[in-house]
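Each remark here refers to the structure printed beneath this line.
The other protein chains are all here in position, but one chain of the complex has been omitted.
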Amino acid sequence: MTDSHVLQADNAPGLRAGNMKWKLTGLFTMIAILYAASFLYTGSSLADLWNGLPTIAAMFAQLFPPNWGYAGEAWLYLSETFHMAIIATTAAAVVCIPVSLMASSNIMQEQRVLYHLTKQVMNILRTIPDLLLAVIFVGIFGIGAFSGILALVIFSLGILAKLLAETVEAIDPEPLDAVRASGGSTLQVIWYAVIPQILPQYTSFSLYVFEINVRASLVLGFVGAGGIGQLLQRSISFMDYDRTMMIILIIFLAVVLIEYISGKIREAVL
Amino acid sequence: MDHTLELPPEKRMTGVRKVKIALIAASIAALYIWTFAGISIDLGRVFSEQTLNNVTRVIPQLFQPDLAMAGNASLLMLQTLAMAFAGTLAASILAVPFGFLAAKNMMASKAANLLSKWSLDGIRAFPEIMLALIFVSAVGPSPFAGVLAIAIGSIGMLGKLYAEVIESIDMHIIESLEANGAGRLQILVYGVIPQVVPEFLSYAIYRYEIDVRSSTILGLVGAGGIGVLIQISTMNRNWDEVGMALLMIILVVTAIDYLSSFIRKRIV
Partner (left out) sequence: MIEFNNVSLTYPNGHQGLNDVNIQINDGEFVVIVGLSGAGKSTFIRSINRMVTPTEGELKVDEENILPLQGKKLRSLRTKVGMIFQHYNLVKRSTVMKNVIAGRLGHTGTVRSLLQLFDKEDRALAYTNLKRVNIAEKVHARADQLSGGQQQRVSIARVLTQEPRVVLADEPVASLDPPTSHQVMQYLKRINKEDKITTIVNLHFIDMAMEYADRIIGMRGGEVVFDGPVSEVSEKTFEDIYGRKIKEEDKVGGDEHD
């Protein structure tokens, strides 16, 4: 036997390929630099956090105990939040049906221009934050729940139409042929062959968007668009932190409850 | 041959099913009655002369962005991106311990498991702008308050997603390492981390996408970024400036979405 079996520690390959090592180092350096830059740019410093800690601690101390007596008024505003979410979801769920059909390539085989246009408009709508929509509608229609509802409708329409269009594009095309071949009009094809195929997903997506709308409508009040947000903002700016805590508690309960119920229903329909 | 026409028999339904359907219909009806009885919208005010004036004034201005503001808006947008970056990065690291504690297949005790799961759920119940409002009142109006809000808010989602990733790893590798006599730390470094890092990274990038969107509006409550411009311009009723901010947001968010999904496809 020659020395071929002697371990050669010098030539042993590293656990990572050399090239990989450099890539990782580069990546982490880049992240570190970006992070440092971000920190500088946002004027954040750990010193600020350190100095702010006593204030934060004092504020958190004041949050407790919550002002239980405030629950009644908080509930009043929270129910307005729910009303807004319910109306907005309903409106979006109705409007999204034609819109999502227009954004589905298999339905719009002939009207390509309309298809691309709808799709692009929906893509743009989805990039606009709900609160920004609310700011604009408050500017036009004035303070109140109506502006908030409009913002939620537009905002959820973008999401709902995209989800639904993806579902429509994945349906079985053969039943559509059958209805067409028996003399059905486009509307009849949609009603008898498309809608039944997407109904479970439609229900599920609408509930999902309802969940999103409940969350979104919690904060619309920050810009005067109705709901419990205005109460929250008021309590914080008046430093009524015990009220703030009560509002937070009630929001928390509501969100968890809604998501639980909605989740159960969605499981049942799919 | 003669086929006499005959109507189909009625659909047979069990009593339980009938009751169930009636209950569902009743609760939906009740929900809508409650909603429409409770909502207070003064339609007369909503569709007033004032509104008509606003429509003709605000909308054209929105579609004619004030190009003179482009420089200022870009700087503020950059601040938004930086806020989101600092927040997401902090969260993506802080969420790791939460993820391990909340994952069922890791060492954590049952109590620690539940506790971290609940706190993650708790965080996720609150929109980031609400956290921002709280932090603004704690550390003053600054982008830093925004960073804190983003960081805390993102831990909720990332912690949960990390835990799911960890729960789905291949436990055979861990077992074989155990059989080889590896210690806990060694198992972590050689067995768990390599399996989870790509997906952690992918989720963190995805979260950055979300955080960019939400940090565009944090300025509305004083937490920095392009939202500050929106806040000031709406107060001054300079809708062409709002239009500029809107355009900026649409462009940047679209670009970030493309970039993010491009990178994520490469990683996983």
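Letters A and B mark the chains as written, and numbering starts fresh at 1 in each.
Assume a residue touches a chain if its C-beta (ideal position, glycine included) is under 8 Å from a C-beta of that chain, and two chains touch if they have at least 3 such contacts.
Quick caveat, the model's predicted, so the values are computed rather than measured.
In the entire assembly, the chain absent from the figure touches the shown chains A, B. Checked against the hidden chain, the listed residues A:94, A:199 or A:239 yield one contact partner: A:199.
Contact with the chain not shown here comes from a single listed residue; of B:6, B:49 or B:170, that residue is B:6.
Residues 172, 174-175, 177-185, 187-188, 191-193, 196-197, 199-200 of chain A touch the missing chain (whole complex, contact as defined above). On the side of chain B, touch with the chain left out of the figure occurs at residues 1, 3-9, 11-12.
By definition in this document, only the chains that are shown with their structure count from here on.
Averaged C-alpha coordinates give centres for chain A and chain B that are 5 Å from one another.
Against chain B, in their complex, chain A makes its touches with residues 31, 34-35, 37-39, 41-45, 48-49, 52, 55-56, 59, 79-80, 82-84, 86-87, 123-124, 127-129, 131-132, 135-136, 139-142, 144-146, 149, 215-216, 218-219, 222-223, 232-233, 236-237, 239, 244, 248, 251-252, 255-256. Across the interface of their complex, chain A is touched by residues 31-32, 34-36, 38-43, 45-46, 50-51, 54-55, 58-59, 62, 78-79, 82-83, 85-86, 89, 121-122, 125-127, 129-130, 133-134, 137-140, 142-144, 146-148, 213-214, 216-217, 220-221, 224, 230, 234, 237, 239, 242, 245-246, 249-250, 253-254, 257 of chain B.
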